[in-house]
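Apart from one protein chain that is not included, each protein chain of the complex appears where it belongs.
Naming follows writing order (A and B), and every chain is counted from residue 1.
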Amino acid sequence: MIEILELAVRGVPTGCVFALLAVGLVLTYKTSGVFNLAFGAQAYVSAVVFYEVRKEHEWPLLPAALLAIVVIGPLLGLLLDRVLFRHLRTSGSVAKLVTSLGLLVAIPELVRLAFGSESKKNPPPLWYVERTDQWLWPEGSRFVLDAGQVTTILATLVVVAGLGVLFRSTALGLRMRAVVESPRMVELNGINAERVSMVSWMLSSFLAGLSGVLLAPLFASLSPFDFFTLLVAALAATAFGRLSSIPLTLLGGILLGVLQAILAGKLPTDSILANGLRPALPFVVLFALLLFWPGLRSARDAADPLAGVDPPPPPAAASIRTRFLTVGTRAFAVTVSAIGLLLGWFVLDSFWLGLVTSGVILGVIMLSITVITGMGGMISLCQATFAAIGAFTTARVVDSLGMSVIVAIFVGAVVAAAVGGLLALPVLRLEGVYLALATLAFALMFQSVMVPLDWVSGGTTPLRVPRPVIGPVDLAENRAFFVLAAALLALAGALVYVVKRGTTGRFLDALRGSEYAAASVGISATRAKVIAFSLSAGIAGLGGGLLACFYGAANYDQSFNFFYGLVWVVLVVTAGARSVQAAVISGLGFFLIPEFLQRLFEIPGRYVADHPDLPAAVEAVLRTIKPEYSLGVAFILFGFGALTYAKHPEGIIEVQTRAALRKVMGALDRTDRSQPTPATDDARPPDEDPAAPATDDDARRPAPVRTGGAGVP
Amino acid sequence: MRLRVPACAAVLLLLMVACSNSESAPRTAARGEDEEKVAVDAPGVTDSEIRVGGVASITNPLGGEYADMFRGVEAYFQMVNEDGGIHGRELTLVAERDDKVASNNAQVQALLAQDDVFAVLPVATLLFTGADTLVERNVPTFGWTINPEWQGTEEEPKENLFGQAGSYLCFDCEAPIWPWLAQEAGASKVGVIAYNVAQSSECAEGIRKSIERWGPEAGVEVGFIDTSLSFGTTDLSVQVSQMKEAGVDFITSCVDLQGVVTLAKEVKKQNLDATQFIPNGYDQSVVDEFGDLFEDSYVLTFFAPFETEEKPEGLQTYLEWMERTGTTKSENSLNGWLNAALFVQGLRDAGPDFNRQKVIDAINKMTNWDANGLLCGVDWTSAHDQPSENVCSAISKVTDGAFEPVFAEPGKPFLLWERDAPLKDPEVVAGVD
Partner (left out) sequence: MSEAQALLEAERITKRFAGISALEEVTVEVHRGELVGLIGPNGAGKTTLFDCLSGKLRPDEGDVRFDGRSLVGLPVHRRARLGLARTFQRIELFSGMNVRDQLLVAERARHGGGSFLRDAVGLSRPTADEIERCDRMLDLLGLTPDADRPIESLSLGRGRLVELGRALMTEPKLLFLDEPSSGLDRRETHDMGTVLQAVQERSHTAILLVEHDVPMVQRLATRLYVLDAGHLIASGPTREVLDDPAVRAAYLGVGV
């Protein structure tokens, strides 16, 4: 018993680390409705600034801390609010989540561009020592704390107490909570919601900055990924606090730390149980809490009671097309695909062919996001995991049963679909952010429990997947494989298309429009969503198996790391979650954009090399552009792309399509004015010109038809 | 790209040590060019130059300075070219590709399709997915062997892939070095920590087996082992308190810098009196940064440490050229240098009418490649797919914030054990003879 107590005490400092991050997350969620997965990235910004001024420029402690925490932190919050979240206040939780994912992808790369990518070893503590362990208290005792732990524990307690006072006893705290409930209502009451939202963001970013500087010395060198890892571990604590209670979140964080320490001490250290459970503990706890923690499940996404007063979203481009244009677009798509195939076969060298093939295969995986998010209206953060399941299954089936690789890829897809269906059953009761978190927990559990196992991933040596031979065609030849990949993409695309147009797709459309109304005509939400989940997982599994086959091995780290799952969602949603071509384009873009940028960034360097007589200033400027930046810039573009989601939830591709269609139709209108067809009349987008569709002779009020999303009172 | 597990790359480095190979062989070919130039029909070879290109994870989440490997190669090429080149041609490093961790295969394709290279070097990548392509195309390839793809098997020998000191990777090989060093440090109970990541925990398994095998002779046993740490853990307080309880007085690990630093801090905090053996800790920048934390710790190298007394010729040349070219002396630049050295030696041995196959064959005939004393000696007839018969490494100790070779003698930096023999003190050697 004493021993358990000792272990528990040892867990408290780490528990406070979880608690500090979790409290920051809960605060942001409470005051802005954004589940800010980029919180760790924000923390990283302040940590890097503190590192630079304190260590590189040797500032004294106080000014350095003030700059990093009190200036940079809130400033970043101000910026985020002004540029982004202010415009998102009335958006749904999905839009907010996608935006924060975009930031998560973009911010670290921006920091890298600004401060260089050299490793930043030994981050300085927020204390008058160079390393946390240079100040110990009480020295020599059994439970000694170092400077980092003392500051973290104190800061956590002060923050929790401070926030308690803020929310309980100040008018500002009350307003902050009100703004989340209904920004419009608040405005009607004469409160300036914009100002309150701004203060909220500055406060939560201040907290992010504080966490960043405080926690940085935990790491041997600064990396945004470490902050994110710590943050996802802390998610369990936010779930414990039901995403709303700060004291409960604190308790949750500490309990998590304590539980971790007790398991570390009590489970036999090299047992299978310890191997699986200990690293996965935070995610297992998160998953379990999401499913079973009373009060969390009923805490539905807050819907603004006045949301209905917004003008309805513009209809999809497809619905404003005339038949002529539809045929035209399809013909265009077919032509482009044919040209692509010919290019791939005849023109591209093995480098570009390899990239394009990877992109085509990723397009298959991206289609799985079209199904789950575009059709199903759900955000899943574990699509990379389904792809991995497909890949591992393919490898195992080929290896142990000697099955044909092509068949094995489909077996992999079926297994992934089955896992998807099984996962769907418990998690489908969750909505919005909660569903996203549950799928993230699943991805992390898979990564920390299953992937290290020999029989799953092959351990140290990735499982080999040979290339298939179909009749006389040996697909070891890259061009042949490219054609296979394109064919399977076409197959998957066609499947998604017919399902989208078929009963399942229509039912999902209906459910997305209004779940209650859909149920009231007899549509089973569970059934439709389980199908969507399974189909999505199956398509991801298909893509995963194909990717493994293309690369010759099922390499988890290269292709299926959970973080890719997040980036892919960002990409697809940005390009347009509803359309098949957007999925294909984002698959290709993921591989091609960094390479194009690389080529672009090589130009200045080459120019400098070729023109030795350039003025020094010009040369200096040109030299700042380095090809190494390409990946970072690509990720920044991907991330910023997601930020457009708020304005164009239907995606960039769709917006462009619509703009192009409008132009085409405008031109047609001008030429065909003499013989207007009824089709073009219908085709005019209603949001453009509410008075125009004059088929109804009533004097009409502005269309206040309420559709979409959240439940009835 | 934010990858998690590639960070284990650093972990793997130490495994090379126990696996590099050795046997005696005469030194071939001297420096200087007086051979005649013969027309050669090989990719990437023109009348005036031999083109090579490399790929590294220049953009990587670990802050690893892998681009330094290019500098090592460049310095070696400069040395050869100033000396008149080879077979009447200059060596040029035409491509330094960045695979950004995830696009290794594509970059390898680009080296072959766009850069028109004769050989690929250096390869310093966290994931080596282009290996298959290089094997299939039979391109002489040289690089940093932290990836399992370097290693050949009987069915698939991968004879054209050359690591800096052998290509065989053995994550859980047994080696007498752990029990021996513990015994030397006057310790009796060893603590081992590792992540629950395949490479890391297999490495810990190797250490455990080694101690079980030779430990009894040395009076050394495993006092504590934990292979379930989550990657990048920030708290080892429970583990260290358990080590303390178990009376551990010698600690070793299969973890990255993050784990090593966290461990050292916790050991200091809890005042655990134990010697630390940080196999992959030979990095001056780390010692500069963390100073006293690693004082008196042991580190391991597969090459002659830069601080060796009476430096072997190969080391002297390396240090001299690092200074001349203004390159940091580090394991990364050394790896590039070693890659280039082996390639050049292979070219020389292949003769003036060389081609890819001849270079590969020439290298695979070498039975004691030691880069002029920089290495202990690699037997390339077996170093692709078998562990060496001997274990040969150098050990240094952190003293006053610098590395000090220990157990060595002037001019003899390496310690040599037979792999399959009862535990005894190693032979102190300049190389395998």
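FYI, contacts are C-beta pairs under 8 Å (C-beta built on N, C-alpha and C of every residue); 3 or more make two chains touch, one makes a residue touch a chain.
Since the model is a prediction, treat every value here as computed from it, not as a measurement.
Chemist: For the chain that does not appear here, which of the shown chains does it touch in the whole complex?
Modeler: A
Chemist: Can you work out which residue in A:Lys55, A:Arg82, A:Arg506 or A:Lys626 touches the chain that's missing from view?
Modeler: The single option touching the absent chain is A:Arg506.
Chemist: Specify the residue from the set A:Gly140, A:Gly402 or A:Gly522 that touches the hidden chain.
Modeler: A:Gly522
Chemist: Where does chain A touch the missing chain, residue by residue?
Modeler: Listed in rising order, the touching residues are 308, 312-313, 315-316, 319, 495, 498-499, 501-507, 509-510, 512-514, 516-525, 531, 535, 682, 686-687, 693, 695-696, 698, 700-701, 703-708, 712-713.
Heads up, the rule we're going with is that only the chains that are shown with their structure count from here on.
Chemist: Taking each chain's centre as its mean C-alpha position, how far apart are chain A and chain B in Å?
Modeler: 37
Chemist: If you look only at chain A, which of its residues touch chain B in the complex?
Modeler: Of all residues in chain A, those touching chain B are 6-7, 10-11, 13-14, 17, 108, 117-122, 131-133, 136, 140, 144, 146, 218-221, 223-226, 228-230, 260-261, 264-265, 267, 269-270, 274-276, 278-279, 349-351, 353-355, 358, 447-448, 452, 454, 457, 459-462, 551-553, 555-559, 561, 563-564, 591, 594-595, 598, 627-628, 630-632.
Chemist: Which residues of chain B touch chain A in the complex?
Modeler: Per the touch definition, chain B meets chain A at residues 1-6, 58-59, 61-65, 98, 100-107, 109-110, 112-114, 126-127, 129, 132, 148, 171, 195-199, 201-202, 224-232, 234-235, 237-239, 241-242, 257-258, 260-262, 265, 268-271, 285-286, 289-290, 293.
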